[in-house]
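All remarks here apply to the structure that follows.
Shown here: the complex without one of its protein chains, the others still in place.
As written, the chains take the letters A and B, and residue 1 is the first residue of each chain.
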Amino acid sequence: MKNPLIKLAVLAFFFGAAMGITSTVSAQEPMPSDNEVNAIARDLFCPVCENTPLDVCATQACAQWRELIRLKLSEGWNEDQIKQYFVDQYGARVLSEPPKQGLFWLVYVIPPILIFIGVIIFIKALRNIRAIEKEEMALEQTANEPDEYMSKIEEELKGLKNANR
Amino acid sequence: MIPDFGYGLILISFGLAIYSIIASVLGYYKRSFKLVDSARLAMQLMFPLITIASVLLMYLLATDAYYVSFVYEVTSRSMPMYLKITALWGGQAGSLLFWAWTLTAFSAAVTLREWDRDRDLLPWVVVVNSVTAAFFIGLVVFFENPFAKFWQTIDGSVISAMFQPAGAVPFTAPDGQGLNPLLRHPGMIIHPPMLYLGFVSYVIPFSFALAALITGRTDDRWTRITRRWAIVAWLFLSIGLVLGGRWAYDVLGWGGYWGWDPVEIAALMPWLVGTAFLHSVMIQEQRGMFKEWNMILIILTYILVIFGTFLTRSGVLSSVHAFAQSAIGPAFFIFIGITIVISVSLLIYRWSDLKAESELTSLLSRESLFLLNNLLFISILIVCFWGVLFPLISELVTGQKVTVGPPFYERATGPLFAGLLFLMGIAPLSAWGKTTLKTLGRSSWKSAAISTVVVLGFVIFLKMYNPYAIIGFAVVIFSALITLHEFWRAASARSRVQKENLFVALWRIFGKNRRRYGGYLIHLSVIMMAIGIIGLEMFQTETQGTLRQGESITIRDYKVTYTDLAIFDTNDNRNLARAVVSIEKNGKYVGELYPRRDYFYESQQPMTIPGVRSTIEDDLYVLLVDWQPITTEGATFKIYHNPLVNWLWWGTYLLIIGSLVAMWPQKEKSSVREQRKVSKSTILDQSEA
Partner (left out) sequence: MQIDKKTSPDQVQERSKPKKGMPLAAQIVVWLAILAILGLVAVGLARTQQGNVQIGDQIPDFTLKFFDGYTYDGKSELKLSDLKGKVVVLNFWASWCIPCEDEAAELESSWRYYQDAGQVVFIGVDYVDTEPEARGYLTKFDITYPNGPDLATKISQLFRIKGVPETYFIDKDGKLAYTQIGPFSTEAQIHNIIDGLLAK
């Protein structure tokens, strides 16, 4: 290039471009911290290991998945999106609970139902008690012979009972 | 030579078990006491034989006998001696032999008791014990033989068999595979044995229950006999579960002690029903009620023990604990099926004989609250059972695998456990037969008030806003106060009357009623454990970061500084990366911790061992994370802060003490002893007829 001004202009251009590029790089979000990754990985299970949460799993595969979470976080994905991505890629078993759809509703519904049945049984037993208690109240009113001797014996027995307890 | 001898002993024991079953049944129907007694002695003899066989296996393990395939599988030359021996239960075959050992030990112990008053129950107790022994010994004999040796066949491949195949020659491996690194921990010495002891000892109450059903002696004789066995079994099972948790906490590096893993739950389920059983039998003894419940509970406990063992060893469930897949699955399944069918049939057959001698008459009576107790435990059981089976159902019906994990279990069982803790407080205040809300209220309002005040204090001064923690602590403090008050009430009354010092009085009341006060001690220990659990589950915090040497990371009141690192090979074939971190709390230096990463060359597996600082209020748990490279330029640390977690371990110590107190035999009055002698001779005279 003959004209030094043009040389300068070209240099300036490239310098400016370089500045522009570096400034975009530095303006990018800082990489998500380990804690942010772990917060999501805690709720996920390792797709290949047996029953191991993703934040503590020690295999290389798990390390890759955690880096994947970090990458997705840095791209701006939120927790639900990342979890859904994992489900699409690896199946429902990566979630720590079955998703609330289809057959899986049974997981959540059956225990309360069975416990409810248990409560009904308990209430029935109590109804029985109520009936008996009512009977006894009625009897108390009809049995109106103040048997002093019997009541004395009962008091003594009560006293013994309390002493033994 | 030694393996053959060991196998021979096991074979003989199997024969003895079969003989014992046949002789007992024949003796019962022919009314021949001699036959039944010979069956009893045969059962007794199994124990020394299996003991010698087990000792022989331990000898082989300790002496690097790599011509035996089991020794090859679970040991290696570089393992320390204590691990070589405890590797006995580190693999399927050895652990089945160990099961058989503990089983025959308990069966032999039960044969040594005084049978004179229970001659009719003896044959069936022997039968049930021997059938179980025959099953487990049979598994060892036919499927998983720890004494099988290596043979090299003509085509060069190496197989494992007991007897020499045609054309094959003995083969000795140069070194063993070694135990899975996760199992190389002192916990290996004690967690499996405790758990097995707990599982196996439930055979005894179960056998008495079935004997009671078969002979029609469904009164409380069987519960009285098995009362101590039930506490012993419960104690071992509790210790086994806690040890498993402790081991996971120390070694796994997950910062927790319980992951709701299916195999953990498989061990928890018998504990749940076993605890309900312990309480429910009291009602049968005092009021002649709940006979059906007690039969159901003990049968369920035993079936869950076998079922849990089956789930763990068959590979049906996906779990971190699973043994390698094996052929014993179908055999277990058949055994479980037969046990269930026979037990349930007997139960239905004798159902009418289990009718109660009295009735529930009051809503808040002790019987009523114990019924609620049973229902709560069964509810937790249902939640656990359903959660464990659901992935199986899902896979079969939809083809999709799912995980039922901690959120499900915590949400469902949390309130139920809270209910149990509350019951633990008020049930001792209720009376047999009749209690009103007024009487209960009168004896508990002070404790309720104090616990409310304390919890309010937590909310205001400690800024504890978690609603579950609030309820949890309120219930726990309430129950603790009531239980402590029970001690106080009895001790102060006695010290007043007997003119004794308060502490002496306290000691004496333990002597007078070991069962009750031992029980209250156990309740206090459970409350301590509950405090530890609430602390960790609800208030755990964690943080992770990569540090250069000299840098620090903070969590809560602590500052953790990375000061040094050493990486070296050890003489037992490991590569160790050991970091030194110094800890400051609230600006003050409190000590150093040494988290490390062990890499096992043999199995190419890493293990992270945390450095832990334990105090009464919390644990600082520092892990050296090994998924990133570890250097002084950058090492990644993961730090957990676990509040109150040590209450869990210390509570367990108190639990052991309480159980020992509860099961300690009461000193018999001399007049009672004399009477026993007299009745013994009359029974003997009569039976000679």
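We take it that a contact is a pair of C-beta atoms (placed from the backbone, for glycine too) under 8 Å apart; a residue touches a chain by one contact, two chains touch by 3 or more.
Because the structure is a prediction, the values reported are computed rather than measured.
Of the chains displayed, those contacted by the omitted chain across the entire assembly are A, B. The chain not shown here is touched by just one of A:Ala39, A:Leu71 or A:Leu106, and that residue is A:Leu71.
In the complete assembly, the contact with the undisplayed chain comes from B:Ile393, out of B:Ala105, B:Ile393 or B:Leu576. Note on the undisplayed chain: of the listed residues B:Gly15, B:Gly329, B:Gly419 or B:Gly634, the one touching it is B:Gly329.
Where chain B meets the omitted chain, the residues involved are 288, 314-316, 325, 329-330, 333, 336-337, 340-341, 344, 348-349, 351-353, 355, 357-358, 389, 392-393, 395-396, 399-401, 433. One chain is missing from the display, and on chain A it is touched by residues 47-48, 59-61, 64-65, 67-68, 71, 87-92, 136, 139-140, 143, 150, 154, 157.
Here is the rule we use: only the chains that are shown with their structure count from here on.
On chain B, the positions that touch chain A within their shared complex are 252-255, 259, 261-262, 318-320, 322, 359-363, 368, 371-372, 375, 378-379, 382-383, 386-387, 390, 393-394, 397-398, 400-408, 412, 542-546, 606, 608, 626-628, 636, 638. On the chain A side of its complex with chain B, the touching residues are 33-35, 38, 45, 49-53, 56, 58, 60, 62-63, 66, 91-99, 102-104, 106-108, 110-111, 114-115, 118-119, 121-122, 125-126, 128-130, 132-133, 136.
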